[in-house]
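Some chains omitted; the rest stay in position.
Naming follows writing order (A and B), and every chain is counted from residue 1.
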Amino acid sequence: MNPIEDILNAYKKGTLTLEAAVADLGNSLFKDLGHSTLDLDRARRNGASEVIYGEHKTADQIVDLTRTMLEHGHNVLITRTTRAVHEALAALAPESRFHADARAITCSLHEPALAETSIAVVTAGTSDLAVAAEAAVTAEFLGNRVELISDVGVAGIHRLLNRLPEIRDARVVVVVAGMEGALPSVVGGLVDKPVIAVPTSVGYGASFGGVAALLGMLNSCASGVSVVNIDNGFGAGYLANMINRL
Amino acid sequence: MNPIEDILNAYKKGTLTLEAAVADLGNSLFKDLGHSTLDLDRARRNGASEVIYGEHKTADQIVDLTRTMLEHGHNVLITRTTRAVHEALAALAPESRFHADARAITCSLHEPALAETSIAVVTAGTSDLAVAAEAAVTAEFLGNRVELISDVGVAGIHRLLNRLPEIRDARVVVVVAGMEGALPSVVGGLVDKPVIAVPTSVGYGASFGGVAALLGMLNSCASGVSVVNIDNGFGAGYLANMINRL
């Protein structure tokens, strides 16, 4: 049952004072760890637990956050992390797994229900694989089947055309590309599914760390394409799961 | 039946030469109008007919394109257009309608099947209404019910919280905001549906014609948010329809 309604009813019945009701409401929604304020209500509001963004955090902070989440029965996904953090979690979460290519850690207490349809993750080049892996790990962690199709960029368009049937089988398509970022436009013109475009920082010179790809994707002449931040494989995988479960 | 398979089979049977097969394939897929190459196959590939982007096109070109689409039985949506173009279409399409706020023309030969679920279009301020209207007109043209919620930006967060039930009722949420573009982050943290963020060029000084809002949305700390181009209400409405029909 919904803990918030419990608290409101207890307050109405008088078994809780106003001060206690406010405090309880807070405690059921998040946990203050000093350095962080863990959002415990996100699964209810957003359909998935909070995810730990590993960058800029110490191993101790991550262990803290992981312990709290596991105690509350949440599966844990840590992104932008390192093997060293995985080792620091060994005692607490021996069953956790480090995904080296995606730089992510997953630790699942329970399997999420598997979505009926699948997600395609397509990359323009071999160099875009790390970002694509982050998207794939995220989507799989959340209970989706993922089809990964690599290195089918627009300079050799027949490679893409050959893989179209697999791409069209998916319910939502994540397209990962650096350099000029043209692949989502071409894919978007060929499928009738939402395309989530992920620019990567792969490139040199006037690619400006992914800005060229980002602008290319935002200005896509194809419809049905939207864009997430540069190198944000996690965001694409998360959104793909959300759409795949509608 | 699929005209492309017809042509391939005819070629195999020998009733078509190779040259004729190639030509027929071309003719069934698009029409060369000289100035434009109208894509007649898009509905099959993408789930919706080509849309006429009105900017930079003469009234004559638009009339040409509209006539061809109507002849092929397609509903017509023209974006970024003017009342003068609407008048130029009067003889050809007397039943067409000009949407002044959205700067769009619609002309529907047949009603699209109405989607079962609805789309919410939310704006941060009154000044974002024109872009929101383009999104709404597009989504309605494609057969969706749209709930428009205006002027609930983050500087008065209680206005948003009050409208949350309506927003949560929708299957996909379009959030339109200029200035700092913070509203999609807040909405994204409160709903478990995909959020399509549309930055607008509303603002002054260091808003740089929508760049501030665009960057704010790309860097959203909320998950489930993706972004389209600045002022691209059409793109958001089109993608929302695509997701709403999955």
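As a working rule, a contact is a pair of C-beta atoms (placed from the backbone, for glycine too) under 8 Å apart; a residue touches a chain by one contact, two chains touch by 3 or more.
Everything numeric here is computed off the predicted structure, so don't read it as measured data.
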item	value
Overall number of sequence copies in the complex as this file defines it, 2 displayed	8
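The rule is short, and it goes like this: only the chains that are shown with their structure count from here on.
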item	value
Computed distance of Cα centres, chain B from chain A, in Å	26
Contact set on chain A toward chain B in their complex	42, 45-48, 51, 171-172, 188-194, 196, 214, 218-219, 223-230, 234-235, 238-239, 242-243, 246
